[in-house]
Every structure is written in structure tokens, then in C-alpha cells.
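Got a structure for you, written out below as C-alpha cells; questions coming shortly.
Note that one protein chain of the assembly has been removed; the remaining protein chains are unaltered in position.
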Amino acid sequence: MTAVPSTSAPLVIQAAKEAAWTILVVGLLSFLMVGYQTEVLQGQQMSFVNRFGDVIWAMVLIPIGRFLLVLARGGLLLPPAVLGGIATLYLFGAAVLGLAGSPLYGQLPLPYDQPMVNAIFGVGAVFILAAAIKGQRDRRRGAQTLEMREAAEARQARIARNMSSILGPILIVLAIVIPWTPWGDRAVVDSLVLVMTYVMLGWGLNIVVGLAGLLDLGYVAFYAVGAYTYAKLSIALGFTFWESLPIAGALAALFGVLLGFPVLRLRGDYLAIVTLGFGEIIRIVLINWQSFTGGPNGLGNITRIDFFGLPFERNPAPGTESFHTFFGLEFASTHRVFFLYYVIIVLALITNFVTIRLRKMPIGRAWEALREDETACRALGINPTNTKLTAFAIGAMFAGFAGSFFAARQGFVSPESFTFIESAVILAIVVLGGMGSQVGVALAALLLIGLPEVLRDLSLYRMLVFGGVMVLIMLWRPKGLLAYREPTLLLHGRRKRNKAGVQS
Amino acid sequence: MSAAMAAVSPAADTLLNVERLTMRFGGLIAINDVSFVAKRRQITGIIGPNGAGKTTLFNCITGFYKPTVGRLTLHGDAGHTYLLEQMDGFRIGQKARVARTFQNIRLFTGMSVLENLMVAQHNKLMLASGYTVLGLFGWPSFRRAERDARDKAVHWLEKTRLIGVADQPAGSLPYGDQRRLEIARAMCTDPIMLCLDEPAAGLNPRESADLNSLLLSIRDEFGIGLLLIEHDMSVVMGISDHIVVLDYGRKIAEGTPLDIRNDPAVIRAYLGEDGQE
């Protein structure tokens, strides 16, 4: 601690420089965009409202934050930690009061009217606090050597592995029992159905991106194919959900092969743009092929899911049974929601199980090998095109199942549900989860889909927070939440391997 | 030129027959009318100064490049012949069973050592798993094939002294081990010809001596032909049965190590006596 004053003098100067630069940048960023809020008047005239107060506050608060952050990263603990801590408590506390509608909020001296904006600045304060603690820890450890960094990485991988093996079963059990707990009301289970759909999509895309290393930005197209397949089969031919499920999967896989065949030769990012284009083409066709897809309004009146032939209806048609009449229960709207929930859990777990099995098959190893080095694969006599196509088709098939489920749940489908942003979110789930990690993908889906559901009340800020969280998680864990890779087969077993690791 | 043609007459133990191979990249002629024969149960060394076209020759043989002119005939088992210049890259490994290693090692670094060797047996296992369908249900014949594949991998791990690190990521091995692993991986494809691109590069003398005995034992135990690009003369001269010398894309000499050592053209190419640039 005694060394601090001597090193902190240049640190303070450096931090001051950074802060000055930040004042300039924040001023440039916010002067027009925040300072002049344009408003459309009647008659298509425009005027603006000036909000220079907001600009000034940003130009004061953000540079202070930057100043403290530089200090914290430089290893200075107390000032950043204390100020950051106070700011965190104050801004978040105030935001909570404001969101709860407390009259006290209006009396607190706060930079912004909107509680959420104050809360966002509060997040910045948390950042400073975290950086101060981390900076202190790094300082105590001294300069990092390469060995230390490798050891730290190995430790993190081990933690990720242990977390996964513990967390996986816990999550499955939790998922199964939650409808029967006091928290499992209709709205929560409904949200969880959505989360589980994305877990399934994430696991499906994980085959393509995580295992085979193919960057697919149009995954939602296969989801759409599945959804519209069930919608059409149900409306035109009267198929039930269970009858059309395999057809939807097969059709989506077929689309995967049709798209994949010409383009899988392309490398990396060229493939990405082509898959993105494919996703957009499907969406445009869905919008414009009025006679077949119902255009922008989509298709409605899709047969809802039934309990293996028993519909969930209050008043079944005369002479037919409904779920509640058959089992002699009181009619409840939760029956269908709960049933949907368990259906999607089973579908998702099948996806998971098949993926885990596939990884240990020759094809799964070939996918991973292709991801690592396509040239070496060719030298070993592995057909790259076929191998990629299988990954593409199997990934698409699971998206087709999920899409079919989506249509059965909603009762209607429209192109709006299949925009690029959906593909991006599914991809983000895979990458944030830690590519290849099944538990990580589930966690990321819970976070990315569950969070906006929780924040539903903050309508305007919901997606802002969503985008911000995506960036922050990536910055926090660039390799994903649970990044580790378990070999598909072990020669010596785990215990011996760890020992061998120590010896070498 | 016609003399070179006459010298190439396919004998019973001919494995690879390279005839009048030429490879052009735009205006650059990387290989110019090269012909030679590589035999079974022999190590054929290919030497030459940097830029002589050795790696390009390998890339033509293993299908990474399509030769501009020329014919590459591989005489496989049971009288099958393959025209390598007409085959897709991966089929040369799959059907003609030519395996190779790379000058800058190309392992699947994130996968374990054992997995690298399992990937090498992909085509056999793929068939045994009924193109994955039977494998998913744990079909017995697939399990047996998987066990056999594992045994073969273990055999090669023991042979290359990598058994202790079988479960470690391939990328974490020291350089010399990676070189040996790459050879083990190539051998797991059951090749009839193995092309080695500078396997001794970056090895210390002891490792290099080890490598010699490994290559000799591969030749003698498996009866396959080896094609070896190498700069380390102690390796090439020590173990090659036959040597082809390339310079500026042309074959300038061919013969036993003793012939090559005393060949004036070779000495000129390496020492540049006549002042070529």
C-alpha cells in the first residue's frame, strides 16, 4: 500500500487525460442526438425539443466514471470502490423507487427523470466497482506469466466442466417441477415455454455453429419452414400436430440440403452472408406469396396442440371427448399451457440427447475436425461437403420441429416472427453459452429470452437493455458462459488424465 | 525428354508412376515435366533447394492442386489403378489411400490426441455406423468397429510413444510430439502410400534419429511406399532407398543416395557453382 502514492501520480494524470478525451467524445455523441429531440408536428412539419441538460449530465457523469475506471484498472482500490459503490447504491436504489412509483423519487436529486436511465448509469458504477476489485486482485498477484495464464485458463475450464455437470441435472429437475411449485403460474410457465423453445433452437444451431463451425445467420428460415409446414398441413389437410411434426422436420432438413448443396463450399463469412440472404428470401416469399402463405397477415386458425387426440377445449363437440372430460377434471386453461411446456421440454431434451450422441459418432468427430482444419480433413479422406451437409440438415431438422411446435402453440403464424433478429438471437445464445456447451446454451437462452420477459414492463428499455447485455456478457466472457470441451472418448479415464496433466 | 520417358517403365512393385508432370501458376512454372517412379516397400526421398517445387509436387499427388499436364498413376492393392490427377482431393485419401503430413503441422488442435486418430479412421467407422443411423442406436457391429479403431489408435500411440498424453488436446503437445502424432494420424488411415512433407523440420538430433527408425519400421512392417520431402540430409541420405532431386521445378538427378551424393548437377544446384541466381 505504501507504494501507491508514488505510482498513483502518473496514474491520476493518465486518468485525467482519458477523462478529458471522454468529455469530448460524449459531447460529440450526444450533442445532436440527445440535445435535439426531433418531433413530428401535424402536417408533417418537424420541430425539436432541446434537452441540453441531459447532454451536460452525460458529459459530467461518464468522464467521472471513466476517470475512476482508469484508476481502478491501475490498481487503486479505495476511491473508485467507494465512489462506485455509493453511486451504484444511490442510482439503483433511486431507480427501484422510481419504477415502484414511489413519490420519494421525485424529491431525490437525480440526473435524469427516467428511472431506467439512472439505472443504466448505475450499471456503469457497478462496472467501476468490479474493476476496482479485479484491479486490486491483479495487483496483489503481480505480473502474470504465460504459465499463470495457462493455469488460470485450465482452472476456468475445470470450473466450467464441474458447473456443467452439476448445473445440468439441477436445471432439468427444476424445469420439470417448476409448474407444480407456487411460482409456476400460467404466465411464468408460458414464458418458460418460450425460453425452452429457444433452448431447443440453440441446441439445434449448436450442431451447425458450435460443432461443425459453420456460421449460419439464417437459421430462422428453417424454423419458419417448420412453422408454415404445420400451419398448411393443419389448415389444408387437417393434420394434427403429431402427424405433421416429422413432416415439418423432414421438410426443413430438405431445405437445409437444398440451400447447403451449392453454398457449403464457401468459406467462413461468405457462407454467413449467403445464409443471411436465404433467411431474408424465405421471409420475403412468406410476405409476398399471398395465396399460399397468407402474406403479411399470416395464417390463422391452426389446430392447437392436443393431448394425443384429446383437444384442450372447454366445450368439446358433441360426441367427442376433451382432455378434461376424459380425465374427469375441471376445465382449466393451464392444462394446455402445462402440456405445451412438457412437450417442448421433451422435444428439447431429445435434441440435446441426439446432439450428445452425435458428438460421439464418427460424423460428430468429423464435424469438429472440419471446424478445426478442413484441409487436414480432406487429406484424411473425409468428404467435406457431405459432412457439412449433414450438420446443416440435422440442425435444420430440429429448427423445423421447433417451428412446428411454435405454430401449434400460437395458433397462427406470420412472417413477423421470422426476422433476421431471431436468427441473431439464436446465434447469440449459442456463442454466449460457450460454443459446444449444452448447459451453457441453456443458461444463455434463459438469460437472453427470460430477461426481456422479466423486463416486459420496461417496454421501451427492454431491447436497449437486451442489446447492452449481449455486449456486456461478450466483454465479460469472450469465450462464452461455460466454455470447455470434453473429449468424446477417453483412454485413461478422467482421474488418470488429471494426474498425467500434473506430471507433464 | 524421351530418355526420361523410357526410364519410366512400370514394374511389378511400382506404386506411384509420375509421368511428365507439369504445374503452372499463371506464368510461373512450379513443376516442369517431371517423371519418376516410387516403389512399394521403399522410401523415395525428394530433395532440392527451397522453391524447387517439392511441396507443389506433393499437392499434386494428394489432390490439393490439379496438375496442368501429366499423369499420376497409383497402383493400388489387387491390381486397382487410380489416376490421381483426375480425382477429388478427399477421394485420394478415401479410395486411393494416399496419406500425407504437412510442412506446417495441421492437427485438430482442440481435439484430444486419441480423437485425432479416431477422425483418421472416419470412413471405416462411418460405414460401420450405418452412416450414423445404426450408430445412434448403439448397434453391436458399430461398437465392435469403434473398439477396433480405438485399438488401432492405441497401437500407433504406443509406437509413437504418445500413449501417456492420449487424452490431452493435440495442440498442447510439444513440437516433436505433434510431428509424430501427425504421422500416426496419417498411418491410421491404412494408407498404401505415405507422403511426408519435411517431417524432421524443427526436431533436435535425437528426435530426428527417432524419426528415422519410425519411418524405417513403417516401411518394413507395413510394406507401404513412403515419399519423403526433407532438408535434413542425415534423414534423407540415411533412410532413402531412392532419391529424386528437383531444382527450379525440373528433375535434375535421380538415383541411390550414393549416386546423388556424387552427382555434379546436384552439387551445382546446392552450391550454385555456375552462378545461377
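Letters A and B mark the chains in the order given here, with residues in each chain numbered from 1 onward.
Convention: a residue touches a chain if its C-beta (ideal position, glycine included) is under 8 Å from a C-beta of that chain, and two chains touch if they have at least 3 such contacts.
Simple rule for what comes next: contacts and distances are computed from a predicted model.
Of the candidates "XdhC family protein", "SigE family RNA polymerase sigma factor", "Formate dehydrogenase subunit gamma" or "Amino acid/amide ABC transporter membrane protein 1 (HAAT family)", the chain left out of this view carries the UniProt protein name "Amino acid/amide ABC transporter membrane protein 1 (HAAT family)". Here the missing chain is touched by one residue of A:Ile56, A:Ile178, A:Leu266 or A:Ala332, and it is A:Leu266. Contact with the chain that does not appear here is found for just one residue of A:Arg139, A:Arg161 or A:Lys479, A:Lys479. Which of A:Asn288, A:Asn301 or A:Thr320 touches the hidden chain is settled by the complete complex: it is A:Asn288. Chain A residues in contact with the hidden partner, per the touch definition given at the top, are 25, 28-29, 31-34, 36-40, 44, 46-48, 209, 215, 262-263, 265-267, 269-270, 272-274, 276-278, 280-281, 284-285, 287-288, 375, 420-421, 424, 427-428, 431-432, 435, 460-461, 463-464, 466-471, 474-475, 478-479.
As a convention for this text, only the chains that are shown with their structure count from here on.
Contact residues of chain A toward chain B in the complex are 354, 357-358, 361-363, 365-366, 368-369, 372-373, 375-384, 390, 485, 487-492, 497, 500-501, 504.
If you check the complex, the residues on chain B that touch chain A are 62-64, 89-95, 97, 99-100, 102, 106-112, 114-115, 118-123, 125-126, 129, 131-132, 135-136, 150, 154, 157, 163-168, 185-186, 189.
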